[in-house]
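Rest of the complex left out; these chains stay put.
Chain IDs A, B and C follow the sequence of writing; residue 1 opens each chain.
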Amino acid sequence: MSSSLPLRGVVPPVCTPLDASGEVDTASLARHVEHLVSGGVHGLFALGSSSEVAFLTDRQREAALRTVVESAGGRVPVLAGVIDMTTPRVLAHAEAAREAGADALVATAPFYTRTHPREIIRHFRTIRSRIGLPLYAYDLPVSVHSKLSTSLLRELAGDGTLAGLKDSSGDEGSLRRLIVELGGRHGRAEGPAPSFSILTGSELTVDAALLAGADGVVPGLGNVDPAGYVRLYDAVRGGDLERAVKEQERLVELFGMVDAGPEDEMGRNSSAIGAFKHALRLLGVFTHGTTAAPQIQLDDASVAHVEQRLRGAGLLPVR
Amino acid sequence: MSSSLPLRGVVPPVCTPLDASGEVDTASLARHVEHLVSGGVHGLFALGSSSEVAFLTDRQREAALRTVVESAGGRVPVLAGVIDMTTPRVLAHAEAAREAGADALVATAPFYTRTHPREIIRHFRTIRSRIGLPLYAYDLPVSVHSKLSTSLLRELAGDGTLAGLKDSSGDEGSLRRLIVELGGRHGRAEGPAPSFSILTGSELTVDAALLAGADGVVPGLGNVDPAGYVRLYDAVRGGDLERAVKEQERLVELFGMVDAGPEDEMGRNSSAIGAFKHALRLLGVFTHGTTAAPQIQLDDASVAHVEQRLRGAGLLPVR
Amino acid sequence: MSSSLPLRGVVPPVCTPLDASGEVDTASLARHVEHLVSGGVHGLFALGSSSEVAFLTDRQREAALRTVVESAGGRVPVLAGVIDMTTPRVLAHAEAAREAGADALVATAPFYTRTHPREIIRHFRTIRSRIGLPLYAYDLPVSVHSKLSTSLLRELAGDGTLAGLKDSSGDEGSLRRLIVELGGRHGRAEGPAPSFSILTGSELTVDAALLAGADGVVPGLGNVDPAGYVRLYDAVRGGDLERAVKEQERLVELFGMVDAGPEDEMGRNSSAIGAFKHALRLLGVFTHGTTAAPQIQLDDASVAHVEQRLRGAGLLPVR
């Protein structure tokens, strides 16, 4: 499938269903891949933050990735997150991901430890040269606590280290500067395929990102409504920005499901992942809405709130 | 002029020219207001961050604001920044701004001291009720070190405390949620005028922000090329997004002038303001490119870099 | 009084009593200076963070400072905070402070705007050369959002720009490195007076800071119990560290008064200042416990909690 890389389109970070004991529920996960592929997505990002990669043991990561690869069955490419603190630990995950059949890797800069930009560059180059799969940089300052600079990305795009960027930095101005430096929207869109894919993780402003020249989106909410994101993507590609804005606004309202649970009783992270997982349960895809330890589970009122948002967005029949 | 409030359009934060001794150069400032108004801007924001408000003494703030108000002569409304640490100090600036003829005020949350959201709400309500001018909230976490939450803004928009928001938070997702909650792009754009103006300070993604439903933009770079931002605004309003993107990309390249000076020898803030001021000097608007103490001045190589960007963007003839 | 500078000893940041309308209550302030001086303090720091300097208008700052200077009457030196965003605004406060009779100035690095270390150095040098009073650097990253580096402080100590440091950074390791570089505890303590005073703002670890070689302390809680801090200081100077630790532990328990008010209903800043002010009211020094706008006032339960801590520490009779 790596022929279809670098990527364009909708590439959801695949939520990882768990059973009551906290183990990967592979049957639900296989159903979920069907849900996503039949929704028209252009790729799958396994083992990302929305996949609870930070919570999965190595054994669970492997089980989840193998299930996604097998269920995808070559219909769309599978990107695998290799999220860990530093180069040696990331390399171990990367070897396991290659073994499991991933088409590309997604890695952050080192975290927990403080590293210099020159060390971050060495990190990405080492992963690329040792593993031999296309490599995407994952810019997620909220987790990694450092930002990949435009000059660092330009350097690693220019020498072929990186096949692309998953940008969840929220720094749209820097992203725009990078796009313009790489040829601008028109220069990039007119070629056969970009040599460097720019995927935004900003799921609430996809219309804007695509207008600016991003190649695609990695929307957590795309787990719940993949077809909605595909319609949004197609609308922009087809030049119908009015329709794109309307679709985006519908998805913004649907996203309100993450306000589940009072803010002072559970983490925002837990409530967002919990909301997506319960939504998928309500849609008949997942068997459980369980999130991994030590996260607090959604209470009944929160689940009712999730259900209400699904009805509001037309994903469940209004009673 | 408050009849034209709440605002839509291009509202540049007016740079404050200084003479060699660091005093406000009112002759240059009057020329600059002409430069902006003749460029088609829809309002002027005096005493904002790009105006070096943090560096101006109270006497200098008054001189700058009076010059802008007089030079504008009612042709466009003038918003005045009332930037200080807490309510009592902001109120003193607000009274001076009303006296000087400002049409509206722009205030941040308290800074230097740590305040609770309930205290921030009291802050804005007190300013609004004591001064009686339309009040814009200025969300600038990079300076203020706190973010105005969507729920806080919704509360203060709903009860009439705020006439609008100048959003320089860079948090486009939260801004989008706010826009959708206030009626979405279409609901807002179709009325006679929004009851709550949303102005973005993200000067590199104006096409995207306007597409999403923002009412206008407060671009620092609009000091240098006001007509460019007006063309960009008009293109989006007229539905020609292709042209908007091209104009935005030209402005992104022009913005590269802020990379003046090596990063390890002067602050980024100083290099950006210095670049705008030298550009205005090269365009014949300002007499000096001086920035206020303790900022380091651009060196000759940096000024040459600014000049090159002006030529690249067609604002100076290519030699 | 500048003959007694550089300083050693206990130098409380003087709380500013306000009347019901929010104006400076100069009668209470004069009583408070007596309370402090009769408690044995070695200096007074007017217009610091605990003085609510961020909330006082220029007029109120002047009223407070003049009252402190007049009430001190030359018995102890008066340091004046000149807290504002940048050099020109700080210079205006510094001139007013000199006029009002301050013996020394206390300035932070610029805030709100981002400045480079070379610009921060220019900032302190300009203040020192323009005003001619001894200048203390105030390192308060929680408010200023930058930290004064050891190398910057060493440079400004070495060239005579700074007479001392008020360190509220909480970075005791860096402070220790600075002390060792300036001669270590013994080298410093044995001379007639340090050429560079190091005053800690860490009011809960004064025994430790003095042991390490700090010259004195600027304790917010010293407003409430100046004699306690003087006993603590004298115990360390006299080599009785056991007594110092016991006194410090009593003051740590007294400090528990700042936990007034539920954390989710008012700012921590407001509750700490409110607690000190109500304690002074209960001790008969202040007429009101009012804090400045927009701070939320302590409720009755919180005031009762303050009273209980005063009784626990032996400052009010146990009922």
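The working rule: a contact is a pair of C-beta atoms (placed from the backbone, for glycine too) under 8 Å apart; a residue touches a chain by one contact, two chains touch by 3 or more.
None of the values given here were measured: they were computed from a predicted structure.
Of the identical protein chains in this complex, 3 are displayed in place, while the full assembly in this structure file contains 4 copies of the same sequence.
As a working rule, only the chains that are shown with their structure count from here on.
Put simply, the chain closest to the centre of the protein, by Cα centroids, is B. Between the two copies, chain A and chain C, the Cα superposition rotates by 180°, quoted to the nearest 5. Comparing the contact residues of chain A and chain B by number shows a mostly shared set, over half of all numbers used being common to the two copies. One simple way to say how far apart two chains are is to compare their mean CA positions; for chain A and chain B this gives 34 Å.
Chain centres here are Cα means. That of chain A falls 49 Å from that of chain C. Within chain C, not a single residue touches two or more of the remaining chains.
Note for the complex: chain C touches chain B at residues 22, 49, 54-58, 60, 83, 85-89, 92, 110-116, 118-120, 122-123, 126, 142-145, 265-270, 292-296.
Contact residues of chain A toward chain B in the complex are 170-173, 176-177, 180, 184-186, 202-205, 207-209, 211-213, 241, 245-246, 248-249, 252-253, 255-256.
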